[in-house]
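All protein chains of the complex are present and in place, except for one that has been dropped.
Let's look at chain A:
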């Protein structure tokens, strides 16, 4: 920190260095880089104070720039000519555009084709066939260690199934899929999503198993299956006055692990 005026005295006597002004200008230009390096490197309370000061500076700078950019002439805001010209009687009306309607119908058709409905569990983990069925050996030599004569075309379903009340097994010699009675269920615990209470309702049938149509026809109940339950005890009535006795529900647990079928009603 120079004390005294010897610098000014020297300047008065000898003038400036030949490159003084250029060096000064370049040093000032480098201040920007130095400041940014400082801002990056500084730590602690010093850093916080600097950041605060710098932020205030930036805000002020933005305001002055915006003020300069404001023009004094007021132009009309909407100058562009838009597409989709409509006559005057349609201008204030909010009609759905044809494209939107078309895309909606196409989406609806796609949904119907794909069978994707608005259900609580849209995606479920796919179950492999090896997990679903266990190979049952049959035939005279079924217990041999290495036997080529053992037949292995029978399968036993390892998941919970539902068979209807009038179910009769096929002759055991010919039945391919064995559905063990221990894994057959007739009732499900169905929760109403809005009322939040659970009822023990009888299953009427299996509507769809997401793993495939074969499982649907077999009556296998896994997580995500849509089942039809008897809701007559809930006392629901249609707007026309008819009593509703069957509704769809989606299974929400893995019944083979829990020993019961939990489902949520699709309203």
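General observations
The criterion applied here is as follows: a contact is a pair of C-beta atoms (placed from the backbone, for glycine too) under 8 Å apart; a residue touches a chain by one contact, two chains touch by 3 or more; residues count from 1.
Quick note on the criterion: contacts and distances are computed from a predicted model.
Selecting from "Nucleoporin SEH1 isoform X2", "NLE domain-containing protein", "A-type voltage-gated potassium channel KCND1" or "Proteasome subunit beta", the unshown chain of this assembly corresponds to "NLE domain-containing protein" (UniProt protein name).
In the complete assembly, the contact with the undisplayed chain comes from A:91, out of A:91, A:114, A:197 or A:237. Touching the missing chain, out of A:79, A:94, A:118 or A:194, is residue A:79. In the full complex, the hidden chain is touched by chain A at residues 76, 79, 81, 83-89, 91-92.
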